[in-house]
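Reviewing the structure listed below.
Apart from one protein chain that is not included, each protein chain of the complex appears where it belongs.
Chain lettering (A and B) follows the sequence in which the chains are written, and residue indices restart at 1 in each chain.
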Amino acid sequence: MWQRLFTLIRKEMQALLRSPQSRRLLIAPVLLQLLLFPFAATLEVKNSTLAVFNQDGGAASIELVQRLAATQAFPQVLMLHSQQEMQQVIDRQQALLAISLPQDLSRKLAAGQSVAAQAIIDGRRSNSAQIAYGYALQVIQQFAAERSHQLPPAKLVVQNLYNPNLEYRWFVLPSLVAIITTIGCLMVTALSLAREREEGTFEQLLVSPLTPGYIMAGKALPGMLVALVQGCIIAAAAVWVYHVPFSGTVGLLIVSMLCYGLSLVGFGLLISALSSNQQQAFLGSFAFMSPAVILSGYMAPVENMPLPLRLVSAVDPLSHFIIIVKGIFLKGYGFAEAWPQLWPLLAIAASTLALAYLMFLRRSH
Amino acid sequence: MSLSLRRLAALCRKESYQIVRDPSSILIAFVLPVLLLFIYGYGINLDANRVRLGIVQQDGGVEASRFVQTLQASPYIAASLSNSETAMRQQLQLGSVRGVVILRSDFSAKVRQGQGVAAIQLLTDGAEPNTANFVASYVQGVWQLWQAQRLPGQAEPAGLTLQARYWFNPTTVSRNYLVPGSISVIMTIIGALLTSLVVAREWERGTMEALLSTPVTRAELLLSKIIPYYLLGMAAMAMCVLVATLVMGVPLRGSLWVLFLVTSLFLGSALGLGLLLSTTTRNQFIAAQFALTAAFLPAIMLSGFVFEIRSMPLAVQAVTYLIPARYFVSALQTLFQAGEIWPVLLINLLFLLLSAAFWLGLTAWRTPRRLDGN
């Protein structure tokens, strides 16, 4: 019976690879996303514009402005001349942050008195604005600390483990391994069964000696294979093109990709068992995929979510897989560290596959 | 191109029946949007309030204990104590804490010694750079507070401080800007993803050949696809606005008619793109894949909805100018939180208009009246 399974898988792979168009569809989106997303998906703030209304004009204030302009976040500084202008640049999104330095800044600093500067921040994009504000604050505190003659009682030494310079790309690429493979794998699994139903070949399979289990395995394994290949391409690009460190073992990465693939095809088969045509299968996978990506911890940490969404996230295979991939890439995960995420993947796979199998039996009658 | 209202109405009616009877289009147009709004509104909280922090306190001295107390009192930190550094590092590796503060056994002694030789060590989880930044700044805040508390009598720390005022969103609720942004993603889904299937479906099922042999004109064919999906998009939009403002408490400061105008223009380009893909590929599977790559993913990644466009490399920034969602997101964020700021809105409206004209024009041009091309 292995040979029949092999036949099913071969057929599926032939269908995927036969026309240049479908080959392109498997690879081109992956490459495009690989090219754009690591650069686009960043929560860092760079190249922003800072607006400054310097009412002081003393040496200290000029130095402070120069220091702010020297950061990566604000290569451009817009000098303003009135409070009104400050309002305008924020309204019109010409600057993310506007700082007004008071008249007596230089004098008070020299006198060791306390002085407060004002920052107006565009709350429409509060995350970027908050980060930008954080950068500005750091510069100003540093500046102030140098001028105060008091030593702090203790230094704060920050050390970023796993990613010393907090390179955002190191975070994005391992996550992309998980996200991009999700699209490919789910599409292949959910749509191919729906297509067989539309074209009538499904009945041809049902009258053959193949049992429903085999037909399902024949759909599941190609999906896993697609996930594996796409995942390896992205992982390879992460290591050799984007120079993300790889601290785990390739074997563990592949094992977890397979576990993840298995849990995905479970969802894929479940969706295809529920839909009667390709359109429904496509929209169904999409309706699964978009919440799955958002709740995966890629866009925002799972621990920040309210409890109900954290529970949903627990059955989202993506959230587990992202932790594993990042662990393998950056944190040197071995099997023991990966296991707490691997077993949920296997449990998700087991339950979705079982459910899909039951639905499949019901539908094939 | 002549237009018969009777034929157009008949085709629109047909399209609406198809929408209403297909559970998947209802799922995409009404269930998924609400789901996404809630998930974006409550699921994405970039502000990382209450980060989980591990504390390794090897020093039982007063200074160390005070610092730990200050940490524990912070509303932004959920601290857990341990005296084993190895255990805490392990927790950090597993992701169960996002940062570890280490106070060595000689900490209190060194603080008393002065001269700034004492050190508080903070390890962050660099695998989550955004969270790591938050952890660092929260701990920094605590560190400053701890310093201030050690100098009784001085109400205010000397030197320079920066007082922040957040405009439009004083309490910096991410929801207020993520929800308007996610509306653009939802409109992309309805406008481009759903429509990428509809013409291809007619080709695949053979209904197109039958339609083309009737007196239907190109304009009718095109409008009969645009009107129902435009209305569907608008209905979904109305629902999103209601849910966002009434249920989720997101402010809407701009006027409804501008919102209507912006949405209409955006839907125009999204529908145009979806129909174009559907018309040219004549294959649902391929059209859908294209729509996913060409419309949906850019709407998330390149629209400035979560990720700041200005932080992207110039080449990528150039690409974003081609993405209609970029203008829609900017207009929505302004309309919802700031109101009618015309310099911002006009530019966005102009580009949305151009983009709608471009995509719809291209689709009209590519809509065939024969089986072999035009």
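Convention: a contact is a pair of C-beta atoms (placed from the backbone, for glycine too) under 8 Å apart; a residue touches a chain by one contact, two chains touch by 3 or more.
The criterion applied here is as follows: contacts and distances are computed from a predicted model.
**Q** Of the options "Carbon-monoxide dehydrogenase small subunit", "Heme exporter protein C", "ABC transporter ATP-binding protein" or "Response regulator", which is the UniProt protein name for the chain that has been left out of view?
**A** Checked against "Carbon-monoxide dehydrogenase small subunit", "Heme exporter protein C", "ABC transporter ATP-binding protein" or "Response regulator": the hidden chain maps to "ABC transporter ATP-binding protein".
**Q** Using the document's definition of touch, tell me which of B:Leu11, B:Val56, B:Leu71 or B:Ala270 contacts the absent chain.
**A** Spelled out, the listed residue whose C-beta touches the missing chain is B:Leu11.
**Q** Just one of B:Leu27, B:Leu162 or B:Leu212 touches the chain that is missing; which is it?
**A** Candidates B:Leu27, B:Leu162 or B:Leu212; residue touching the omitted chain: B:Leu212.
**Q** Touching the hidden chain in the full complex, which residues of chain A are there? Just list them.
**A** Looking at chain A, the ones touching the missing chain are residues 3-4, 6-8, 10-11, 14-15, 18-19, 22, 199-211, 365.
**Q** Since one chain isn't shown, list which residues of chain B touch it in the complete complex.
**A** Listed in rising order, the touching residues are 2, 4, 6-7, 9-11, 13-14, 17-18, 21-22, 202, 205-217, 369-372.
The rule we apply is simple: only the chains that are shown with their structure count from here on.
**Q** For a test of understanding, state which residues of chain B touch chain A in their complex under the given definition.
**A** Touching chain A from chain B are residues 22-25, 27-28, 31-32, 35-36, 39-40, 42-49, 51-52, 63, 67, 92-95, 98, 107, 110-111, 114-116, 118-133, 136-137, 139-140, 143, 147, 150, 156-170, 172-174, 176-177, 185, 189, 193-194, 197, 201, 284-286, 288-289, 292-293, 297, 301-302, 304, 306-308, 310-313, 315-316, 319, 330, 333-334, 337-338, 341, 343-344.
**Q** For chain A, which residues count as touching chain B in their complex?
**A** 21-22, 25, 28-29, 32-33, 36-37, 39-49, 90-93, 96, 99, 105, 109, 112-131, 133-134, 136-137, 140-141, 143-145, 147-148, 150-164, 166-168, 170-171, 183, 187, 191, 195, 275, 278-280, 282-284, 286-287, 290-291, 294-295, 299-301, 303-306, 309, 323, 326-327, 330-333, 337, 340
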